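Contents: one structure, followed by commentary.
Every protein chain but one is kept in place in this view of the complex.
Now for subunit A:
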Amino acid sequence: MTGNAEHQITAGFMPLLDSALLVAAKEIGFAAGEGVALTLVRETSWANIRDRLAVGHFGVAQMLAPMPIACNLGLTPLASRTIAPMALGLGGNAITVSNAVWAAMEAHGARPDLDPKGAGAALEAVVAERAGRGGEPLRFAVVHPHSGHNYELRYWLAACGVAEGGIEIVIVPPPLMADALRAGNIDGYCVGEPWNTAAALSGSGRIATVKAAIWRSSPEKVLGAGAKWAEANPEALAALLRALYRAAIWCADKANHAELASLLSSPAYLGKPEEWMLPALSGRIRTGGDGERLVEDFFIPLAKAATFPWKSHALWFYTQMVRWGQIRHSPAHEAIARDSYRPDIYRSALKPLGVPLPGANSKVEGALTATTPVGSAGASLTLGPDGFFDGGIFDPDEIDAYVAAQRQG
């Protein structure tokens, strides 16, 4: 069958729950339906994904949403032009702490309700207490310096009054997070599923809060494409985007969650138990101990334009790169970040499907407090709520002011 396909595409992915769209596109037949013979290659590091995309082993890959921007800004050791023509869903991360840190947080009023304000205030008190005793700072891990995890963890800590350096932030690969927590090498982490559930179910940690509560409907992974490859293979890329959109529809349907969990758990993909996959898909988050909380928007594969590559998302990541000293703010850098996301490619690829598309390429982030219908071509589309937990608003037309404000903050 693959021999007759019109387009041959090799995609890199990491063993994470939000590889779901790529996995479903291949296994349920959406790729084949669009004439794409899709080969998925599991990788061991984001650096490998970046390098193999750069040398052309992969045409496309699952990528941390800020990675294409970092590549284009030359922040990575091997940087090649990379574009993000599609997002692979919204949300999907959580922040997990060790049992010891959770016990200390509880003593300062934290409750197992995943509320970022309550958990953050308690963690700030724990950090201050340790500093007062002259103890070593806590050590939290994220998966990559150019990741939503790094930026949302730092945003949360800063907004809760934890000074930069109050918690040391290190890099650990996702599959090793729960083990590192159990071994006491780290005290907490921010990572995508199923690696929070892994710690909660094995009793080695507690989920303190979730990305969906820190910034609702926020970006996480994108489909990264080598710019050269995309320019040389526009039809193949468009066919793949249509296949991934159909896969997103399938992944969003509750009736398919059991089958999706079973697919993801197979050895070729995550190779972990199905029960690790289900909480993120259903939103019923097992927080550790006997706790369970329903988080409706925990991971969004389709709704709220979840696969649309918003330029405002790219620009928010850019402001965080500036905030944490990864890049100097300049109009040229800002333009590079904006141009890394390519809603134009998304729009033209999906047009034949007649699906609802947002009317704009950018939006004010954090402005919607309720689900809001938006003007779009053809069918109906709703966006939001998309609030930051601290009430922050990001207006992509006011970047200078946002950058200046966070410098003071």
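Operating definition for what follows: a residue touches a chain if its C-beta (ideal position, glycine included) is under 8 Å from a C-beta of that chain, and two chains touch if they have at least 3 such contacts; residues count from 1.
Just so it is clear, contacts and distances are computed from a predicted model.
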item	value
From "DNA-binding response regulator", "Phosphate transport system permease protein", "CRTAC1 family protein" or "ANTAR domain-containing protein", the hidden chain's UniProt protein name	"ANTAR domain-containing protein"
Options A:T44, A:S262 or A:S330, residue touching the unrepresented chain	A:T44
Residues belonging to subunit A that touch the chain removed from view	44-48, 51-52, 54-57, 76-79, 143-145, 170-173, 175-176
